[in-house]
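Only one protein chain is missing; all other protein chains are in place.
Here is subunit A:
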């Protein structure tokens, strides 16, 4: 075989590979959209109690949602707004979830950032919007006091009356701001 022809063949191959990878990216972003759409559909029709979310405007990568505090907990009767931002390689990396309403909680900081293992190192592609929201809902009632973002809240957790006051104060304040 002549070397020239080999060379040309190899460049062809390179080109081919490039186009393939290009098409893969497009396909991927499509598949992310499809995944998000089907997650939305799942959420819409499963309607877990106290949880709802919807894409913000027509951009499927940004969602807004609301979580109602679980019954029988301190957060009972309060509804918290959250935003979810999905990365372009979702579901291989976790979405960025933040509280919009100020949430006085050991695992939530002043800016609404959340310390939840499944949103960080324990993220897996099997989680979805519904499971995230359900986990967050249960996190409200069962905080992880061992690794607090808000140490004050973690300390006060043992005193429900004081704690509740703080929760209500912050909740009202941020609702007024809104």
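As a working rule, a residue touches a chain if its C-beta (ideal position, glycine included) is under 8 Å from a C-beta of that chain, and two chains touch if they have at least 3 such contacts; residues count from 1.
Just so it is clear, contacts and distances are computed from a predicted model.
Asker: Looking only at the UniProt record of the hidden chain, which name from "Probable vacuolar protein sorting-associated protein 16 homolog", "Tetratricopeptide repeat protein 29", "E3 ubiquitin ligase complex SCF subunit" or "Anaphase-promoting complex subunit 2" is the right one?
Answerer: For the chain not displayed, UniProt's protein name is "Anaphase-promoting complex subunit 2".
Asker: Which one, A:66, A:144 or A:166, makes contact with the chain that was left out?
Answerer: Going through A:66, A:144 or A:166 one by one, A:66 is the residue touching the chain not shown.
Asker: When the complex is taken as a whole, what residues of subunit A touch the one chain not shown?
Answerer: Contact residues on subunit A toward the absent chain are 34, 37-38, 40-41, 43-45, 47, 52-58, 60, 63-66.
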